[in-house]
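Presented below is the structure to which this report refers.
Missing here is one protein chain; the remaining ones are kept as they sit in the complex.
Moving on, here comes chain A:
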Amino acid sequence: MTTLTPPTAGRSGDRSGGSGQDGPTSGAGTPGGRPRAVARALVSRVGLLGGLLLLLLGAGLASAAVGQFPIPPSEVLGSVLHRLGLDLGPLPTHPQAENSLWNVRFPRVVMTAVVGAALATAGALMQGVFGNPLAEPSVVGVSAGAAVAAAAVIVFSLDFLGPWTIAACAFAGGLVTTLLVYVMARDNGRTEVVTLVLTGIAINAVANAGLAFLLFLADTSSREEIVFWTLGSFNGSRWAEVQVALPIAAVGVGLSLLLARQLDLLALGDRAARHVGVDVERLRLVCIGLVALLTAVGVAFCGVIAFVGLVVPHLIRLVAGPGHRLLVPASALAGAALLVLADLWARTAITSADLPIGMLTSLIGGPFFFWLLRRARRTAGGWA
């Protein structure tokens, strides 16, 4: 074995489809091995997504079963199945159970799952666009930007778009901050960790000043509303809010899935991505819009819930690799499941208290972010 395969031999083999003299070896190696490898990849893909879906359903069931009075999971399931027209399983026995499940617990569980999926997808997208696993809407200040806009809606009692007003303003705030981060943190086609984190500090500082000003302006009741809402909580989620959040999140996650293949190519860097046919500028603008949209869904209805978009895609990458075609859907499902479980914990950790979930995610996400940052410094060659 002296040099590379002689070019002419490689070419002719490639043209004749392996029927030449090297036919036996390549014929024995590939047709048996490749379909099996493809099948294995497909199984692991379906397995991961299926497993996460089961986890999400299980978490939802558990979360709906726990509350002021417990409802056995079998009865929760029975209630859902009866609503779907299937006469299966036991109906809840507690007189208030049906009412509690369908008016309080289910909207909250669904809202939590929707926001979890949206935030995790936003994180995965943002990391793809910046080519940097530390990019996350709350870290770089997008959540805070959306929060300022949403707080303004509360303080000034704006209502020009009905129930969509807060969501629309949060989206506008998120979009402006995402664009700002993009313009300020990118230099020469790449985003360095230090620049990104420092940009996040600057933007968070300005956004917090805006929030402080709004708090100063607000009357006592709006002030209380804003304070609780910046802590992040799913308390009091209603179907009316789910009806706004669910379609937005579904469109956002769906579009992200369509972009997955191109996001993979973006990992090559702007120039090389363009060389393999990606319209980099357009892709990036679409992604920025989606990140703002998905972040706004969470911020508008549940306040700032940080680090979901950082932790979830990172864990999925550890398990399934960085390919976005699996990363995006798996992050959405895992984000939904994780946030439903976190919400369950927030409701039950202290008896008769509903802890703000944003506090819990930051409690876990903060140290995690620090750990990632330390690791980033060690492997500085990649993206420091």
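Keep in mind that, in the parts below, contacts are C-beta pairs under 8 Å (C-beta built on N, C-alpha and C of every residue); 3 or more make two chains touch, one makes a residue touch a chain; residues count from 1.
One rule holds in what follows: contacts and distances are computed from a predicted model.
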item: Listed names "ATP synthase epsilon chain", "NADP-reducing hydrogenase subunit HndC", "Heme ABC transporter ATP-binding protein" or "2-oxoglutarate ferredoxin oxidoreductase subunit alpha", with the criterion being the UniProt name of the chain not displayed; value: "Heme ABC transporter ATP-binding protein"
item: Sole residue of A:105, A:186, A:317 or A:347 that reaches the chain not shown, by the stated touch rule; value: A:317
item: Full-complex contact with the absent chain, from A:272, A:319 or A:349; value: A:272
item: Contact footprint on chain A, counting only the chain that is left out; value: 2-8, 10-11, 13-14, 17-18, 26, 30, 34, 131-133, 190, 261, 264-269, 271-272, 274-280, 317, 321-323, 381-383
